[in-house]
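Only one protein chain is missing from this complex, and each of the others stays in its spot.
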Amino acid sequence: MTIPISWYLLLSAFLFACGVMGFLIKRNIITIFMSIELMLNGVNLSFIAFATRFGTLDGHIFVFFVMVVAAAEAAVGLAIIISVYRTRETLNVDRVNLLKL
Amino acid sequence: MHIFLFLLFGLLCAGGAINLLIQRKPINSALSLIVVMGSLALIYLLLGAEFVAVVQVIIYAGAIMVLFIFVIMLLNAGEEEHTKGSKVAKIIGIPGLITGFIIGVSVLLQHGPQEKRIHIGELYGSASDVGMMLFTKYLLAFELTSVLVLIAIMGAVVLARRSHSS
Amino acid sequence: MSVLTFLIVAVIKIAITLGVLLTVVAYTVWLERKVVGHMQNRWGPSRVGPFGLLQPLADGIKFLLKEDLTPPYVEKHIYLIAPVIALVMALTSIALIPIGPVVHLFGISTPIQITGVVGATGQPGDIDAGLLIVLGITSLGVYGIALAGWSSNSKYSLLGSLRASAQMISYEVSLGLSLVGVLLMSSTLSLRGIVDAQLGTWFGFIPQWFLFRGQFIAFFIYLMAAFAETNRVPFDLPEAETELVAGYHTEYSAMKFAMFFMAEYANMVTVACIASVMFLGGWSGPPMPFLPAAVQAFLPLIWFLLRVFFFLFLYIWIRGTLPRFRYDQLMAFGWKFLFPLALANVIVTAFFVAIRA
Partner (left out) sequence: MPTATDYIRILPEIVLSVWGMAIMFVESLLPEDRSRKDLGIFAAFGAVAAIAATVYQAQPQFAGFGFNHVLRVDHFSIFFHLVVLLVTLATILMSLDYLPLQKIDFGEYYALVILGAVGMCLMSSAVELVLIFIALEISSIASYILSGFRRSAAVSTESALKYFLLGSFATGFFLYGIALLYGATGSTNIFDIALILGKANHVEALAYLAVALIFTGLAFKVACAPFQIWTPDVYEGAPSPVVALMSTAPKAATFAVLIRIVFEAASPNLFWVIWVAAALSMSVGNVGALLQSNVKRMLAYSSIAHAGYLMVAFASASNRDLAISSAMFYSAAYAAMNLGAFAVVTQMAGSGEGYLQMDDYSGLGKRSPVLAAVFTFFLLSLIGIPITGGFFAKFYIFSTALRTRLIWLTLIGLVNSGVGSYYYLRLIVRMYMYEPRAEIPVPPVRLGMGLAIAISLIATLWLGVLPNAVLHYTQGMPSAIAVR
């Protein structure tokens, strides 16, 4: 049995859309950040699927770098979240509102 | 077999993603994200990307998400409050997202590549292949990640450490 | 090999491995109590059966029959699933470890390794990234502990699991780096390939283990990091009973507690297996031509188990000897000593490998 590549691409688009949706509707900072990770995961699936299509490894390499960047972002992001929590004692993004939007 | 595995893990993935949105407690969202990442690793295996699949488990599930859970535990993040939220996000964002998603899906379906089909066991992304490419064609990018990680480490330390006594 | 035989063989291998592993786990507990007892001038278990040999059985029955308490304010689902995660991750990783060469039984040849298969050429095949998968699975084990502490809704548990996750993440780095030297020298990630790279001898009697080929510093780093990864003395801060009652499993009782217990000992076995494969040449050993053929067939297995036993004994020995670290000492040791040392080892090894190439 074989599966067309576009199935993988649709799954990837779905994950990406879920991530964007989470970014828009979630209110907890950590969950919002997790939604961003979900977006990146969706993108990674696209890269791997396309890499399989072309039979090249560039997509794999890109995913590898995305992971490294995600790890770096996670470290910095969580540190920022901790420092926000220290000054504001809340994790709700709407209560982090000293600056008017 | 292949199609069954794809459907199984694909549904797990999609279910995890939806569960992330529905759950109110951050820890549950984190767990569903781990489910998504785990099933993605298995989907990568279906696509033949062996090395990436393993690295996905080690880095995403084994390091990044542990960090998330660690912070959730540390800050004792409880149930999400219900607040109004940004109106701009809801008025512009969600319709924009939906239209974007529809456009994206239609483009992927119409013009997306469909010709190539994948056979199970067609492994080609082995660690040595990826490593070879990483240290030849993408050498500079690889070296550059060290600067990136250095910045991240330094930043995490600077932001999260307690103030100096002075 | 047809798919059916493959499945049957796989199931048999899994059953045997699981049986052996659980027995080893049970008797490691017995051994520990016995050895530590003797070290402290006591007898250790001695009532149930000769030398207390049936003690693990009695303990098992006790765990099964005890009342299974679930404290009222726990996060129920996570609380229930945490010990399962810990145990499953601990038991799964053993599947990738090559325990012996190919055996021929009833006309079927198969390597003694759950994930191994015999390829078309009759050579044993192994997963390319075997070691990475083992590392991946072990790195998932931290979830069991972290979630147990969080879901118990008790501050001792939470502190214990915070300590445990920080400790495990920190030492995982040194653990991984200590293996890189071996990987550089064997230039493969397949565990079977790594064992094959150490099969020869010098002068007919010194085995060409990586331990003797310049990786002894890596070996010691690995040992220390492995102690920390398995939360054993002197790194057993997560369950330091004088400070934290019992750490992350304070609120667990009966079988759920037993799962954590088994997970810890299963992890010890896995870590010992990896150490044997990476540094001590796996199942290799001197040929014993004077033994009967039936025994010879089991020799590799025996060599392997001997090594594992050595490591398990070492664990127990150290537990009977050393006091516990302080938490800041533990972190400083991991990051300021082991980590740079492991990095230096990688650099030096890479240098020598490059010179030779």
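A few notes on this one:
Labels A, B and C are assigned to the chains in the order they are written; within every chain, residues are numbered from 1.
Definition applied: contacts are C-beta pairs under 8 Å (C-beta built on N, C-alpha and C of every residue); 3 or more make two chains touch, one makes a residue touch a chain.
Since we're looking at a predicted model, the values are computed, not measured.
Though it is not drawn, the left-out chain touches A, B in the full complex. For chain A, the residues touching the chain absent from view are 9, 16, 19-20, 23, 29, 32-33, 36, 39-40, 42-43, 46-47, 49-50, 53-54, 56, 58-59, 61-62, 65-66, 69, 72-73, 76-77, 80-81, 83-84, 86-88, 93, 96, 98-101. Take chain B: the residues that touch the chain left off the picture are 88, 92, 103-104, 107-108, 110-113, 136-141, 144-145, 147-148, 150-152, 154-155, 157-159, 163-166.
What we mean here is this: only the chains that are shown with their structure count from here on.
Inter-chain spacing, taken between the CA centroids of chain A and chain B, is 5 Å. Chain A and chain C have Cα centroids lying 34 Å from one another. Computed centre separation for the pair chain B/chain C is 29 angstrom, with centres defined by C-alpha atoms. Taken residue by residue, chain B touches two or more other chains at 51, 55, 63, 67, 72, 74, whereas all remaining positions touch fewer.
Of all residues in chain A, none touches two or more other chains. Chain B contributes residues 1-3, 6, 10, 13-14, 17-18, 20-21, 26, 29-30, 33, 36-37, 40, 43-44, 46-49, 51-52, 55-56, 59-60, 63-64, 67-68, 71-72, 74-75, 77, 80-86, 88-90, 93-94, 97, 100-101, 104-105, 108-109, 112-114, 116-120, 124-125, 129-130, 133-134, 137-138, 141, 145, 148-149, 151-153, 155-160 to its touches with chain A in the complex.
Taken in their complex, chain A has these residues touching chain B: 1-11, 13-15, 17-22, 24-28, 30-31, 33-35, 37-38, 41, 44-45, 48-53, 55, 57-58, 60-61, 63-65, 67-76, 78-83, 85, 91-92, 94-95, 101. Residue ranges on chain C touching chain B, taken from their complex, read 75, 78, 128-129, 132-133, 135-137, 139-140, 142-143, 146-147, 149-150, 158, 161-162, 165-166, 169, 172, 189.
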